[in-house]
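Got a structure for you, written out below as structure tokens; questions coming shortly.
Presenting chain A:
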Amino acid sequence: MVKQFLMNLLLAFTWVALTGTLYFSNFLFGYATGFFLMWVMNRNEQDHRYFNRVPKIIGFFLYFLYQLIRANIQVAYDIVTPNFYMRPGIVKYPMNARSEIEINLLSTVISLTPGTLIIDVSEDQKVLYIHVMYLKDKEQFIQQIKDGFERRLLEILR
Partner candidate 1 sequence: MLIAVLAGLIVSILYIPFGKYLKGRLAVLVALLPIGLFAYFASFIPMISNGGNADYQYPWVPSLGINLDFRLDGLSLLFSLLITGIGSLVYLYASSYLKAHPYLDRFYGYLSLFMAAMLGVVLSDNVLLLFIFWELTSISSFFLIGFNNDSAESRKSSLVALAVTGGGGFLLMAGFVLMGHLSGSYSIQEMVQSNEFLKNNSLYPLMLLLVFAGAFTKSAQFPFHFWLPGAMKAPTPISAYLHSATMVKAGVYLLARIYPVLGGTDYWTYPLIIVGGITMLYSAFHSIFRTDLKGILAYSTISALGVLVFLIGIGTAQSLLAASVFILVHALYKAALFLITGVIDHETGTRDVTRLAGLHKVLPPLAVGGFLAALSSAGLPFTFGFIGKDLIYEATLNTDSVMPTILTTLAVITNIFLLYAGLLAGLKPFTGRLPTAYAGIHLPHWLMWIPPMLLSLLGIAFGAFPALADTALLNPAAAAMINKPIDSPLKIWHGFNLVLLLSTVTLILGAVLYLIRKPSAGGLARIERFDYLSPRHLLTKIVYYSKKFSARYTQTLHSGFLRVYIFRIVTFAVLLLGFRLLTGGPVWFTPNHLSPISVYEVVVGGILIVTIYLAVTTLSRLTAVVATSVIGYCICLLFVFYSAPDLAMTQFTIDTLTVVLFVLVLFRLPPFLNFTNRLARMRDWLLASSFGAIVSLIAVQVLNQPFDHAVSRFYGENAYLLAKGKNVVNVILVDFRGVDTMFEIVVLAIAAIGVFSLLKLKLKASEKE
Partner candidate 2 sequence: MTDNTIIFPVITHLFIAILSLFFWGKATAQRIISVVGSVIAMVMAIALFAEVWNGGILTMQAANWEAPFGISFVADVFSSSMVLLASFSGLAVSIYSVTGVARSRILYGYFPIFHFLLMGLNGAFLSGDIFNLYVWFEVIIIASFVLMTLGGRKAQIEGSVKYMAMNILASAFFLTGIGILYGITGTLNMADLSLKIGALENQKLVDITAIFFVIGFGIKSAVFPLYFWLPSSYHTPPSAVAAVFGGLLTKVGIYALFRVFTLIFIPDDFISTLLIILAVFTVLTGTFGAVIKNNIRRLLSYLIVCHIGFMIGGLGMYSEVALTGALFYLFHDMVVKTNVFLIAGLIRKMRGTMNMDKLGGLYAAYPLLSLLMAIVLFSLVGIPPLSGFWPKIYLFEAGFMDGHYVLVAAIIIGSFATLYVIAKLWASVFWKNQPDMGDDPVLTDDFKPLSKFRKSLLVTPIIFLAVITLYIGLGAENIGLVVKHIAREMKDTTPYIEAVLGTN
Partner candidate 3 sequence: MELLIVILIGVLYASGIFMLLRRSMVKLLIGLILLGNGANLLIFLLGRITKGKPPVIDDISPIFTDIYADPIPQALILTAIVITFGLQAFAIVLLKRVYVLINSDDLDDLNTPEEEDI
Partner candidate 4 sequence: MKSTILKTASSYLLPILLLFSIFILLRGHYHPGGGFVGGLIASIAFVLHAFTHSTDDTLKLLRVHPGTLIPVGLGLASLSMFAPVFTDQPIMTGLWFKEPFPVIGMIGSALFFDIGVYFVVVGVVLTILFTISQYSE
């Protein structure tokens, strides 16, 4: 998988060298082209992880972006309008994530999404305490995170 990633990078650089313009956009284009070519050529191979994961990463990124914008708008609306519709609270969230990197990424994305913020991780690394701005129902909130961010993240990382 690392091999494929390096290969893809090499292709991207080759592209840059060929076209002779060291712009970022050009590099990205080279990378995308390289990915496509590798995907085409590797269809018969066993190991598809690299080709599965890259779209998943992009998917996760898009999902995150969607959440970000949605929540931002929600919060921004609440901020600029005179009345508050908030129901803030701190929720204990039992994680599936176990390794440090998983916990870190999970908490980062949760925190980055407006309306939710990690306050702390328990000592035994099983539970996240999340400050939530619009807490309608605790279970529903936990489920939303579980199906949303955590599942997608763990899919990429595991």
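Candidate selection criterion: all candidates are chains of the complex that A comes from, given by their letters.
In the analysis below, a residue touches a chain if its C-beta (ideal position, glycine included) is under 8 Å from a C-beta of that chain, and two chains touch if they have at least 3 such contacts; residues count from 1.
The structure presented is a predicted model; accordingly, all values stated were derived computationally and were not measured.
For chain A in this complex, the touching partner among the options 1, 2, 3 or 4 is candidate 4.
Partner candidate 4 is touched in their complex by these residues of chain A: 100-101, 103-104, 107, 118, 120-121, 123, 125.
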